[in-house]
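Working notes for the structure below.
Missing here: one protein chain of the complex. Every other protein chain is in place.
Right after this comes chain A.
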């Protein structure tokens, strides 16, 4: 049904083509006036498109077309218009003229209107010349962009402080600056019928698995959509399991994270207009690893990693464990503790399940409000939250104090997850777990955990099992999951590169006083 109606509307749309669609595939003709008229028709009612007619060397008719604000007008004046318009210029063949006079590094010859439009739309001015069936685009685009800043979502203490920005060229150059080898490849493609967003697939030739690369390419090519405004839109089209709560692509704002993943044989997908790049394939553990783990010394990094795993489990389970223990397994708590908890719950009219749900929803509301509000108002929200909900609700006897502690600890624990997308998944799963705990106690929690783990076992990210290297087990991979082994012993790349180019570095690089004397 849906498909049919889509086809119908598609047909209806086709009947009244836009001016651009009519002329898109036409090639430029020899008639200058015709070409200019066609281009003017295409850009009808586009007030930002500038048509600047001029004479080359005072003789040949020509026109320069560009978009205001996207083209660098100063450079156009200095390097294009003034040398061409000089009366003294010898005008014989435009190609030699371009070679002799135009000081622009990148010049392309264009044959069709769609080529012209593509070039104009990315900001390159296009010159059409009388008597020629081709146009020329000059690489003189320039537009406003945000400067490179430290990404606010991924803060580190030790590590580079630069982050990706919205401009693709800047992003790819940041990666190139990190990996200088020509084996670092970047394939470009366009996605989005109207937005024509440039997407780059970056990988390391010789490390990446060829079938993975092909799979990424195929999945991206399959996308047919009107516009891509953020990498999230592409993410939803290329995921393995769209119904899973868990993210199957890692997103990052940091060039160093992207570079590290490239060196591990993963593919990085960069989308123009977003500071987030996507990394495929991913495993669950990479969401709980921060890039700083790899920069700080390995003992500390391993300990922090364990702390983080513990907090991940807590942020998923703590409220439900509290509910289960209070409802079904009071005997598990030491006597003094259960007495004080019972005393504080005396005034509370709700069962533990309802209490937990009220508090969790309030907390989520506070968090969401704090995120969306302007920064100045944001502090007001936290004051209201802390005072009204923390203090007054307990004093009024609506909520017990231990529940406030549990919920706030859960909140803190969930903030320690380095990747926001994974933190959201766990936030979401917390609620069904609370329900299970309220109905079946610890058994319910265990059934919930089993379901989640079975789901994770079925999940794949671009063909790679989501729980690897834990299940299926891979001993060398565990070195980077259970602990963060020291760099000199992290010899192998993750397993999914297909065993090919397995080793990062030769063995026996463990430092020691003797090693220094050898040389």
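Simple rule for what comes next: a contact is a pair of C-beta atoms (placed from the backbone, for glycine too) under 8 Å apart; a residue touches a chain by one contact, two chains touch by 3 or more; residues count from 1.
The rule is short, and it goes like this: contacts and distances are computed from a predicted model.
Remark: of the listed names "NADH-quinone oxidoreductase subunit D", "Spore germination protein KB", "Extracellular solute-binding protein" or "Glycolate oxidase", the one matching the undisplayed chain in UniProt is "Spore germination protein KB". Only one residue in the set A:174, A:200 or A:470 touches the chain that does not appear here, and it is A:470. Contact with the chain not shown here comes from a single listed residue; of A:46, A:303, A:412 or A:447, that residue is A:447. Contact with the undisplayed chain is limited, among A:133, A:313, A:354 or A:457, to A:457. Residue positions on chain A in contact with the hidden chain: 328-329, 331-332, 334, 440-447, 449-451, 453-455, 457-458, 465, 467, 470-473, in rising order.
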